[in-house]
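Yeah, one chain of the complex is gone here, protein chain that is, but the others are all in their spots.
Up next, subunit A:
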Amino acid sequence: MLDSRDQEAPARPFLKLSAVRKTYPGVVALAGFDMLVGPGEVIGLVGENGAGKSTLMKILGGVTAPDSGTIEIDGAPYAGLSVGGSMKAGIAFVHQELNLFDNLDVAANVYIGREPRRGGVLNLVDEKQMRADVLPYLKRLGANFAPNTPVAKLSLAQQQMVEIAKALSVNARLVILDEPTSSLPLAETDKLLEVIAGLKAEGIAVIFISHRLHEIERASDRVLVLRDGVLVGELAKAEIDHDRMVKLMIGRDLKVAYAAPKLGKGEVVLAARGIRTAAYPTRDVGLELHAGEILGLAGLVGSGRTELARVLFGVDPLYAGTVTLNGEPVTLRNASDAVERGIFLVPEDRKGEGILLDLPISENISLPDLDAYARSGLVVPALERVQAEQSRAELGIKAPTVTTRTGSLSGGNQQKVVLAKWLAMQPKVLIFDEPTRGIDVGAKAEIYRLMRGLADAGVAVLMISSDMEEVIGVSDRIAVMHEGRISGLLGRAEFSEENVLRLAVGKPLRQAG
């Protein structure tokens, strides 16, 4: 491994970390970390939540100083960086949650705080100059939007490009992308990977942090694996491999991630016919969901998947069509109607829509079904805690007590709380919208295991996912949506990335043979 790196490493690395150590009270976040980043090198950085990635990022961003160790940028040593120093040295960040002003246009976002001025008494902002200045950066990134487009109108991938344009405009030498693809749809991910390749070609180094190992595999020249603050593995280009990374990340093999179904496909539980949603009011969409199966719903963002799920859950109005549950037509005017009938949704935006961060675990679980925890109209907290204890044991929710504030849990455990509240109510249909977004590998495997367990217990599971690995690994069948319609249904034998992608962009499947 070392040999190959020595050959590839350029004469002088842009960034060199030696024996960087950082401890917080009671925990070693980074235990003597070494890293070399050469110009134009794309480094994949992987590790579970809590492995030390964020501490490393904070050190590079100048937010926290290391306890010991040295940082060298272009050969100049630093004991610790300041936020301004890090920027001046050419390190730029693109965070998972983008720091853009939705209400301003692209150019204003790129030049915020350092706008070109016209001079004179008023010294007004020179908007024309600003837009002209930003254009070359957009061109370099292959962007397809104008400098005066409001950021609110851009897709997520385009917004990321604005952030990257901002990095280019300050002459960044190293761009750090933190979970850039976790909320990107398939096609836009490709676009981002192209942008990364473009940066590389210009000699700009990239550190790419992601839970989506597949993309790490595609983009990186070298992969660093962190576990418990220690660099546990460094893989050269040829050695980058999904299973190897997982093994290093969690310290053991993870073969159980995708369990096969125990039951065959059962009866049709939920059938939607001729559904029209607000997103595509003129297109009919329908699907049948069987007991005991996990139906993957793939497609690009904007293909109408989330809208379909919201209609099936009663939160969005049904413009046309019928929904039947166990053969009976049902009217779903609001989420309470759906919940009453055993149709539940695990939403995409966990913190924003899934749980109440300020409430204890027990109260999150009881919320949809308070009557079940009440005696003569009064909620009995003891009953809530009994259920919560049971859920905690069943789902393996890691929390000190069931009255712990839900917001203090990790993402994976928060997702388990969302799941727990529905499992306590005997689901018939469970709709997952991006069930493992931003959740680390170990917790992902647990969520998959729970989903499979539900299906095996006869629940009909619909899983919306933009994560190709997940769609192919977890589903029993895959329905692909394209512009408001189901463009194809794939059985297990037909599962392939190519097939899903072709259907997602509206092309027919290639005929076999």
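Definition applied: a residue touches a chain if its C-beta (ideal position, glycine included) is under 8 Å from a C-beta of that chain, and two chains touch if they have at least 3 such contacts; residues count from 1.
In this section, contacts and distances are computed from a predicted model.
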{"item": "Among \"Helix-turn-helix domain-containing protein\", \"Sugar ABC transporter permease\", \"Carbon monoxide dehydrogenase, medium subunit\" or \"RNA polymerase sigma factor NccH\", UniProt-listed name of the chain not shown", "value": "\"Sugar ABC transporter permease\""}
{"item": "Residue, one of A:V125, A:L357, A:V386 or A:V505, that touches the chain absent here", "value": "A:L357"}
{"item": "Options A:R276, A:K421 or A:H482, residue touching the unrepresented chain", "value": "A:K421"}
{"item": "Residues from subunit A at the interface with the omitted partner, ascending", "value": "24, 26-27, 29, 49-52, 55, 228-229, 313, 315, 334-336, 338-340, 345, 347, 349, 352-359, 363, 366-368, 370-371, 374, 377-379, 398-401, 404, 408, 410, 421"}
